[in-house]
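Of the protein chains in this complex, one is absent; all others appear in place.
Right after this comes subunit A.
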């Protein structure tokens, strides 16, 4: 119950103001199509430099939570999911809005998001300290395999091609080695003066997530993409609460599914929303009504994508393995303040850890309250033309990456990585494993070198890294995640080929 001790810290004027700012800003950013939660959080990182660690994390955590919920606004009112996590919400939410039940759909979406989100954060509160203590038993070889596990799990589960996902992870790991070697001081892969100090993680994150999005908007050309917003009629919030109580089953399915999926590293909110929607449909007596504007569809999907947020931070805060790409960006936000996840976080910075986690709990409630009021405004922001959005994101990316160390080198690295990522994405590579490789690379290398030194003094490299129950377990999980993803990829291809033949 240590978290209760730090509960008051959330309500200091500056912390609470940041929480509200992150929540309202996140709701608006989340509703904007093309601005994913990951990109929104990455662009916000430069604004946290001058803040204390806990304050910076409060802002980023609030933005993470509310961008996922805010995505429902454009999903319901514009039929454009603000984030991939809101795809399932579109299925029934937009149909409800077309039937004149837009306000009800929005209210149900924010209420179910809050319930799912609070449950998810409670899981985070109770699971994290236990797992962090467990992480104490980890030696260098285990931490090395954990870092590799983080890259392979996201590389295989988050990509449409296992090989390209793993290759993206390798590129990220290689990029993390650029610069001066920590132990020998040797220069590695410094082919441009801007790379002398290595690749700055924040500049890289901004480039990898923001620039491809900007170029994607350019690629659409001069298209009038301003979607029509459906007018929202008034609806009583009490009636929405009663409706939610009547749909406890969908609420429960969404919350539990989202929480479980959030705990699995690499499986994002998009999958949580779709799986919960599918399960709610299977267990509902009104399954025929799904897709025709049925409240259960909205409730299950939104409860799931917000329930996923808290648990996705459990592997991050305990083992340094982010559960989602946005969690990977949050890891970058932790590292720039010199804070390392795991026992260090809970033993040496409990105020930071618990204030951050508690703020996420309060943030869920604020998100629900503000969401209901901000929805109308957020929908109007979602109509901002892509031309304006592209130019704004580009400007923010340039200023944001420069502000990291007041270095043009960081801006060049940001732009080069961003342009490279756009073209790599067009060929089936994805940014998430590359980012994970970049972030986890130094952790993997430090533990590999440390392990190699211990191994030389003991049994040798092979036995040290490959023998022992925990090593074998971690290696088995790495191999299983690769095999499972390869199997799923083959199955999807076979299914697609059959559909093509049938067509």
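Here is the rule we use: contacts are C-beta pairs under 8 Å (C-beta built on N, C-alpha and C of every residue); 3 or more make two chains touch, one makes a residue touch a chain; residues count from 1.
Just so it is clear, contacts and distances are computed from a predicted model.
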> For the chain that is missing from this picture, which UniProt protein name fits: "histidine kinase", "Dihydroorotase", "Tripartite tricarboxylate transporter TctB family protein" or "Aspartate carbamoyltransferase"?
Replying inline: "Tripartite tricarboxylate transporter TctB family protein"
>> Given that one chain is not shown, which residue among A:123, A:394 or A:478 touches it?
In response: A:394
>> Considering the complete complex, identify which of A:386, A:471 or A:485 is in touch with the unshown chain.
In response: A:386
>> Among A:77, A:215 or A:275, which one touches the chain that has been omitted from the display?
In response: A:215
> What subunit A residues would touch the chain not displayed?
Replying inline: 46-47, 49-50, 160-161, 163-164, 166-167, 170-171, 173-174, 177, 181, 183-184, 186, 188-189, 214-215, 217-225, 385-388, 390-392, 394-396, 398-399, 402-403, 406, 408, 411-412, 415, 419, 423-424, 426-429, 444-445, 448-449, 452, 493
